[in-house]
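All protein chains but one are shown at their positions in the complex.
Residue numbering begins at 1 within each chain, and the chains themselves are lettered A, B and C in the order written.
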Amino acid sequence: MADEEVGAGRRAAESRRGPRSRFQWLNDTLLSTMFLSPTLVVLLFVAIFPLIWSLYLSFTEYSVIRDAGAWTSAPWIGLRNYQTLLRDPQLWQRFQITAGFVVPTVAVEFLFGFGIALLLNRDFKARSFITTVILIPMMLSTVVVGLFWRFMLQTDFGIIDYFIRDVFGLRPVFWLTERLPARMALVLVDTWQWTPFIVLISLAGLSAVPKYLYEAADIDQASAWFKFRQITLPLVSPLLVIAILFRLMDTYKLFELVWVLTGGGPGDSTKNVPVYLYKIAFGSFKTGEASGIGYIMLVVVIALASLLIRVLNQMRAEEA
Amino acid sequence: MNRTRRRRARSLIGRILFWVAVAMILLFFLFPLHWMVVTSFKRTAEVTLLPPTLIPWVQFNPTLKNYVEVLTKMPAGLLSAGTYKQSGFPQALLNSILISGAATVIAVLLGTVAAYAFSRFRIPGKGDLLFFILSTRMLPPVVTLVPVFVMFISFGWRNTFHGITLLYVAAGLPFVVWMMKGFFDEIPREYEEAAMIDGYSRLEAVWKIVIPEAIPAMLATAVFVLIMAWNEFLFVQLLNPGKFTTVPPFLYAIIGYGRVEWGRMAATSVIFLAPIVLFTWLVRKHLLRGVTFGAVRR
Amino acid sequence: MSEIRIQDLTKVFPNGTVAVRNLHLDVADGELLVLLGPSGCGKTTTLRCVGGLETQTSGDIWIGDRVVNDLGPGERDIAFVFQFYALYPHIRVYDNIAFPLRATGVSRDEVDRRVSAVAETLRISHILRERPKRLSSGEQQRVALGRAMIRRPQAFLMDEPLTNLDAALRADMRIELKHLQNELGTTMLYVTHDQTEAMTMGNRVAVLNLGVLEQVGVPLEIYDRPNTLFVAGFVGSPPMNLIAMQLAQDALKSEDAQQVMLDTSVADRIRAKQTGRELVLGVRAEDIRLTSGGNGGDLRAEIATREPLGDQTLYSVMLNHQLIQVTTASTERFEVGETVGLHLDRSRLRVFDASTGTALV
Partner (left out) sequence: MSSITIKNLTKSFGDTIAVDELSLHIEDREFLVMVGPTGAGKTTTLRCVAGLERPTNGAVLFDGEDMAGVSPAARDVAFVFQDYALYPRKMVSANIAFPLEARRYTKAQTEAEVVRVTRMLRIDGLLDRLPWQLSGGEQQRVALARAMVRTPRVFLMDEPLTNLDFQLRAQMRSELKRIQRELDVTFFYVTNDQLEALSMGDRIAVLNKGRLQQVGTQDEVYEHPANLFVASFIGSTRMNFLKCAYNADAGALTSVMGAWSLPATAEMRVRVQATSDLGNLILGIRPEDVQISPEAGDDELKGQVFVVEPLGDRNVVDVAVGPEMVKIKTPPAFLLDPGVQVSIRFSMSRAHLFDGVTHEALM
């Protein structure tokens, strides 16, 4: 008590000390510009500016090799690139090939992945270890994955074919040298690498479903089907949507795996739009035309992306 | 009582089936990795041997030959091919480390402050800005590749260190911004506000209170950016074929030229993948955020 | 006949923590018994064992005239109301309420009749078409009750059903729920950590602490005659004042040597039962009368703070470093710092054995 009064007295005596903080002049407006500008500049310069550039190029007959840096002097041909492209049956085949890859791949990955998630969504020994381990493939470099599967899918000495042929005694599959098997190979490898992605997201959704809902259902003697249909699905679906959109987009953009595993072949049987674009741009160096294809490709991406981002934001809003 | 016994029996069968299923899943996802590691320890003759030998020491005796060669000798194919003269695998590995390392540091630093701004300040058109930032990430690489290639040609940035690094920074930034914004949104504003009340400017508050809070998040984010840059193939193989190339194009080249030395390829891959596996384990808690740009938490 | 009998219930969790230890408890037919205790005292675990959501480590549970140990939650003919209501998120209120009947295959129009009847009693007829997420917490609460009532179970099990409502609503729902249970006459086992809820709602209250039953009795018994220090300190707001004392002849002597005289008979009883010398005097805030001046009265102390609460005033007086709380009619007034005399209502004193924590008188 007493010493407190002394303390109080002393404090009263010593004049109140205001803070001496630095950077007071730096108000929030200034600060936010300071924080934001570097990021925005980099992105504008490296991501947006080139896009605009290529938009311009898509109206020219420019070719990097032929008239290297002198792109300003490239002949302006207006919409002709687009005209030729849209008339060209090639492009449409490429889109078909792409779709023929995207749809089955995402479907398989989704069913497989969600199934695994349902299986693993219970507590058992080593749960976290197992779930983490099976996630490894999606973190690996697609090039390495592609190369190594190429090794495993060899028809003569590949291990997979060994099982097919010598263990199950079926006739050999020419994975990389026949059209249909080549496409199946792509689906297979992408499934191997990206199913974990679906598993991860599905598990998140499943474990977020409050346990007491199932308990209530038990007390009401609900069927397993009711629980799945009325409790599990509705609560997990938003996350599943996100997962699927992500996969749709990535498989649509897929370049590296195709490039490494099949190189678009045999024939053109697996040459999807990205590979096609690449070959036009850096095989035959028709830069202008390639830019055109790029922009046609973008239409689809932008649609998917804006949808995806809307869902993501929604998710955020709900989580917050 | 026998009712309970029946229940127990049923649950036992269920458990067995469950573990069988888990085993098969693990087999599917892990066998290729096992096969890669095993192959990397085989002599050239054993690599393509059928029936395959799966268990070292038991079925074949492992050798480090491949690893030694990877680190010392140039692959025969590459020598004849002429490119990569000065850069063997060690060089490529060093490049990978330096480039992805630099890109990661820069991206995380710039992205974090931007994310803070997005999380705390009222910014006109915030939604659109965030959308714009993320959308740059959604662009198909091949599409941007064309103009970027042109740009690099005309700026003379091909086969430079800074060119490719800047590119990876740009690739990493959107991710960092979204990730870190997610984390910042979870750090209560009251911390800064308390600090500001206690007599500090906002900048000081951020530096003294918020950043220390955010460091674990920043590290996790960094790992993802690092892996991204580490794995990138498309741009670097086109823009930096020369002395600033990284491991993925190098690997591809091994296959690309002449006779394929699978054992050696496997060894190279193992060296290249090992750090990724390690990192994946380190950030396992954050994988979910990582793959959803921080939109989905816990 | 639908009483609940809990016999020697023990629940040990895999990680080794003992949630409930040798619990005996009977809930009479049509009774509303409240399980009261702080978080982690095992009250919810007990409820979940009765509901079949946890399997007890040992002990028997009877509902009505059968042992339900081996029955699944669905087979026990009970209704469970969860703290977070547990409404099925994507089906309409109507179907949520109707669901338990549907599962047991009741005819459509019978279902319809009963749902509308229940909705009538709970005054939620107007929201039957809504989906749960669009409802206020109060409405969700009622829907959950509806789903519980619809099947006319042998017993209601309630797990802190009011905790998520704001104070005003909680007060109203308290009354409504109690009234409802009265009307239906269904046995109810009700878990809460809020002692006001327990006092106001329960026919009887069972106080749990660390998995052990401390006391069972009608609310006023628990309030007036707590059997243990824990009950004394947990029930009532403000809780009972607990003052360290020792017995000297026929008086209780405080640390600063003030004396509270007792009847010889009482003193003898204490002497007979006490294990150590240390005692604790328990007295309710409203059982102390203050007089100015301090002379006269059992104890003398100084007013530390004065808190007007509207209809009454709460004084804290400093009795050797311990704050003793006293409530008086808001008409009486004492000033902070003033020395006052404390008159303790002899008939309502409790004396506890400090070492065992049990009541001696």
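Observations on the model:
Note that in this section a contact is a pair of C-beta atoms (placed from the backbone, for glycine too) under 8 Å apart; a residue touches a chain by one contact, two chains touch by 3 or more.
All values derive from a computational prediction rather than experimental measurement.
Though it is not drawn, the left-out chain touches A, B, C in the full complex. Which of C:Val12, C:Ala103, C:Leu184 or C:Ala304 touches the hidden chain is settled by the complete complex: it is C:Ala304. Touch with the chain that is not drawn comes from one residue among B:Ile16, B:Leu64, B:Ala194 or B:Leu219, which is B:Ala194. Within the whole complex, the absent chain has one touching residue among C:Ala251, C:Leu323 or C:Val361, and that is C:Leu323. Among the residues B:Glu69, B:Glu186 or B:Glu213, only B:Glu213 touches the chain that is left out of the figure. In the full complex, chain C contacts the hidden chain through residues 166, 168, 171, 174-175, 178-179, 182, 196, 199-201, 219-220, 223-224, 233, 235-239, 284-286, 304-305, 307-311, 314, 316, 323, 325, 327, 336. Residues of chain A in touch with the missing chain: 3-4, 7-8, 11-12, 16-21, 24.
By the touch definition given at the top, chain B reaches the unshown chain through residues 188, 190-191, 193-201, 209, 212-213.
Here, only the chains that are shown with their structure count from here on.
Chain A and chain C have centres, each the mean of its CA atoms, that are 54 Å apart.
The geometric centre of chain A is 13 Å away from that of chain B, both derived from CA atoms. Shared interface positions of chain B, defined as residues touching 2 or more other chains, are absent. On the chain A side of its complex with chain B, the touching residues are 18-19, 21-24, 26, 28, 31-32, 34-36, 38-40, 42-43, 45-51, 53-54, 57, 62, 64, 68-69, 71, 116, 119-120, 124, 128, 130, 132-144, 147-152, 156-157, 159, 162, 166, 192, 195-197, 200-201, 204, 208, 239, 242, 246, 249, 252-253, 255-256, 260, 274, 277-278, 281-282, 287, 290-291, 294-295, 297-298, 301-302, 304-306, 308-309, 312-313, 315-316, 319-320. Put simply, chain A touches chain C in their complex at residues 210, 212-213, 215-223, 230-231, 234-235. Residue ranges of chain C in contact with chain A, taken from their complex: 51-53, 72-75, 78-80, 82-84, 86, 88-91, 99-100, 103-104, 147.
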